[in-house]
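Removed: one protein chain of the complex. Kept in place: all other protein chains.
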Amino acid sequence: MIVGTDILSMLLGGLAAGMVLFIVSVGLSVTMGLMGFVNLAHGAFAMLGGYVIVLTMRYWGIGFVPALALGFVVIAAVSIVFERLLYARLYRASELDQVLFTIGLVFFMIAAVTLIVGPENQQLMLPSWLQGQLDLGIVQYRTYSIFLIVVGSAIALGLWLGFERTRMGAQIRAAVDNRRMAESLGINIDRLFMLTFAFGSGMAAIGGGLGAEFIGLNPQYPLIYLVYFLIVVAVGGLGRVTGVFFAALIIGVLDFALKKYLPQGGTLFIYALAILLLLWRPQGLFGGKPT
Amino acid sequence: MIGKFILASALATVACLAQAQEVRIGVNLPYTGIGAELAQQIDRGMEQYLKLNPVKGYKITIVKRDVKDPSGGNARNVIQELLTQDKVDVLAGWVYSPNAIAAAPVVNAGKKLAVIMNAGTAHITQMSNYYVRTSFSMWHAGYTMGEAAAKNLKAKTAVVGFTDFPPGKDMLASFRRAFEASGGKVLDEIPMGSAGAVPDFTPFFQRAKDKKPDVFFVFVPAGDHSSAVVRTYGALGMRAAGIKLIGPGDITQDNKLQGMGSAAVGLVTMHHYHADLTNAENQRFVASWKKDYGADSTPDFMAVGGYDGMAAIAHAIRATKGKVDAEEALTALRGWKFASPRGPILIDPETRDIVMNQYLSEVIMKNGRLFQNTIATFENVKDACKALKIPPCK
Amino acid sequence: MSAPGLSEHPAARAMVARHRLRAWEPLPWILAFGFYFAFPNHLGFGTDLLIMILFALSLDLALGYAGIVTLGHAAFFGAGAYAVGLLAHHGVWNEPITGLVIGAAVAGLIGLISGLTLLRTTGLTLLMLTLCTMALLEEAANMGEKYTGGFDGLPNLPIPPLFGLFEFNPLYPRVQYLYVLGVLFVCFLFVRMLVYSPFGQSLTGIRENVLRMHAVGAPVNWRLITCYTISAAIAGVAGALWVQTNTYVNLTSLGLDRAATVLIILVLGGYGRLYGAFVGAVVYMALSHFLAKVYPTAWQLGLGLLLMLIALFARNGVLGLWDRLMGRLLSRRAPP
Partner (left out) sequence: MSAPLLETRGLGKNFGALVAARDINFRLEPGARHALIGPNGAGKTTFINLLTGVLLPTQGQVLFKQRDITALQQAARVKQGIARTFQINRLFRGLSVLENVYIAVAERLGVAGAMVKPAGMRNDVVEEAMRLLDVLKLSDNAGHRIAELPYGRQRLVELAIALGLEPEVLLLDEPAAGVPSAESHIILDAVAALPKHIGVLIIDHDMDLVFRFAERITVLVGGAIFAEGTPKEIGADPRVRDVYLGQAQHG
């Protein structure tokens, strides 16, 4: 039974981390799939969202859940401004220009946050009902991790339904698969992209807030976790909600397991794993047909 | 890769006499980037020393240069330029050990007194004969804590978690050696990610919890790492499981302590300094600090490294009548004693490293704020790495 | 059959003449020499600058000419650096010139192997693969502490005098500066030759339209692998120089910081053009110097803004901007 609870606690911890990865990365996957835009600044929106959530809770005293909603709205609105004014100019630019622009944006945001808020880590004050341990019968585990797993699953289910059942979801799927075809069917790609971008950034903001408790929140956040977000997206396949979901969970659990059972290996395994997966399936585990 | 930054051309000058002899001190610290906070502590420590103990009869000019990061490369260029271009008489600074390692050949070629005010990897003082250290070696706290954990805290088993970089490995080695020599047993050693970013500590702590040790000895860099450690320790219910969290003073760094909240109560640490020490020197130091930088600001062990470093330089200046010839200055500093805010200190005549007290403290809640309560004092502790000649120490 | 006038056509003449030395081309070298005499106390900085130029030049070959968008070029810099560092530290070999050859060979070999496996992919996948490969090497160097010194690196490497005559003085790095300048010059000539050769022309073709290159029967993958290997070898030389002139090696030689910096430098100067690396390195150093003075805590802010502006408005960096300004001036003077 020792071994059983051991593995169970590892699964719970890994799933919780994976859920955060999923919530942050899903928007990145869809926008990259739609526009082929290499957006390395996605994590910066997650960071900004995290700051909005943590700081409004601290200074305005609003609750955790309302703060999450506020973070979503604020960052979605901010990202629309960025998208219309800046990103839109680069849709047809080369990959390299997109990489540069978004790296520049990351630097800019890191510096801006450092100047305005400060370089130190911001601590999220969890409401009391999320603190401590929860007895699951077989195993006692961190309440907040269980909360993340529940919330992450609900979000994944909601997104999946939205993708499969709504008109806009259908449009997005069509546009990811064949953009020119979708355009010729009268889908307004620019508008679709703007909305997806805003939604994805808003989700990232929620992810930034939800993750602050255990992956921290400081100005360097967009750079530190960039590689993880990109690995999730690349492995999950561009523009695939379910792909990103499973990729995030797999990476979350594997990363947790490797750190717990083979901490001497450092980050070596996760990089090696990403390389092997990408060589095996360059379009991602759940990616579409190679075109 | 970034070459030189004459960062703050702010030349802090303390002029006493118009025609006083000038002594130029070249300070290398990470004034920008993640180390900026540390640089500020050391800077203020130096400033406080000069304010509380003016060096009369000499004009002291401080040339500050930014080394940005622990890459070694910047520090090396900065120190080369301090020597050849700014013609400094004394070198000082060094927050990061790799910078002291990388700069050693330049320091040797430059033949100037070089005072290390923070970097704590044990063997770096042996890389140049011009290095004098007024901060600490990782072995000071680690080794003493190893003994104290077995003897004072009566622990039989321990798990060690450490950030996977040289100071962390030093800390692991020193703690394990002393703890096992005192009859304890280290059940597991867990490398917990790199110093560059605060990791999610959950998997590492989960592993430690599964081993059910008496104490969990953790070393992480001061600052954001330590807040996350305390939080994860609380969230995983390790205290309820009967596991005591202990470590060197880095995890209860003074200027971060109040931000940790009540989760920090009960932490037991070993260090050479905390701001709640009750000696007269420290009370004068802390009072002056709070007056100058605000009541919320607290000096920490880095500040005292800067304070004592400047004290050493001042002693060298007086002893050499302002010439600060390296050989003469070193002779003067070997065996030099000083009443520091951290208690009495001595520069070991053989190793040029510091000899000082170590304090075992427990965090308690007192008058609504977290307070470090000294439980036991270990006097005149030497760097055990060099005393025991454990490689790479000689 | 061939009209005699064809080879006299201006376009043909431009093509025939494009590899010839232009009047201003000695200028950077004269400036580099001038620096030696003008700033004898900044030669440590100057040496690092020259090494960065060489590194950026190597990246230009892969990224600027062949269009391989990589985020992991520091892997090769680090490979060259560690090759030289490890051999010197363990007392196997430390002669400088042959050290460069070894650094180039090791980095080139890693370039060849990774090129064989990675260059089949493009876009995000390639970006991630180059990034992860570099991170993997960095972590390996960190973990192989017994040999590599881990995070602390290998200090105090014994590097003997150049040609057995010229000592590397750590305090006054005159020899280092001239040595690096000489190596940079040789490597530059080599890159220049490649760029103007038919091989270089076909790399540009791959960058401009890879599908068309397939359709003209070009062995695209082999060309890319060849280019990537050469580029890696030159980066290895830069890394080897860095170790020899600093007499130590540590993890920063193959981190993301270095890879990002070299990318920024190249783009700032202008990629796909021989002198972009030179202009970029000088501008970056000057800017970081200036901004760090004015805004010590956040020169990143200025750098970020600059990158965004370049990506948005000044495609292809300072030299690209210069070209366009000159183009506008010329067209105004001489209406078409």
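First chain written, first letter: the chains are A, B and C, and each begins at residue 1.
Basically, a contact is a pair of C-beta atoms (placed from the backbone, for glycine too) under 8 Å apart; a residue touches a chain by one contact, two chains touch by 3 or more.
Computed from a prediction, not measured in an experiment: that's the story for all the values here.
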Which shown chains does the hidden chain touch?
C
Which is it among C:Leu27, C:Ile97, C:Val186 or C:Val216 that touches the chain not included here?
C:Val216
Which candidate, C:Ala17, C:Ile30, C:Val92 or C:Leu330, sits in contact with the chain we can't see?
C:Ala17
Provide the residue numbers of chain C that touch the chain removed from this figure.
1-3, 6-7, 9-12, 14-19, 193-194, 196-202, 204-205, 208-209, 211-220, 223, 226
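Methods note: only the chains that are shown with their structure count from here on.
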Have a look at which chains touch which and call the overall pattern line, ring, star, complete or other.
complete
Which chain pair is joined by more contacting C-beta pairs, B-C or A-B?
B-C
Quick one: chain A and chain B, Cα centre-to-centre, how many Å?
38
For chain B and chain C, what's the span in angstrom between their mean Cα positions?
39
Touching two or more other chains, which residues of chain A qualify?
264, 266-267
Multi-partner residues in chain C (2 or more other chains touched) are 142, 297, 299
Hey, which residues of chain B end up touching chain A in the complex?
34, 36-37, 164, 190-194, 196-204, 206-207, 210, 223-224, 227-228, 231-232, 235-237, 259
Counting only contacts in the complex, chain A reaches chain B at residues 6, 9-10, 13-14, 17, 119-121, 123, 131-133, 140, 142, 144-145, 213-216, 218, 220, 224, 256-257, 259-261, 263-264, 266-267
Residues of chain C defined as touching chain B within the complex
41-42, 44-45, 48-49, 52, 142, 150-153, 155-156, 169-173, 242, 246-248, 250, 252, 257-258, 261, 285, 288-289, 292-293, 296-297, 299
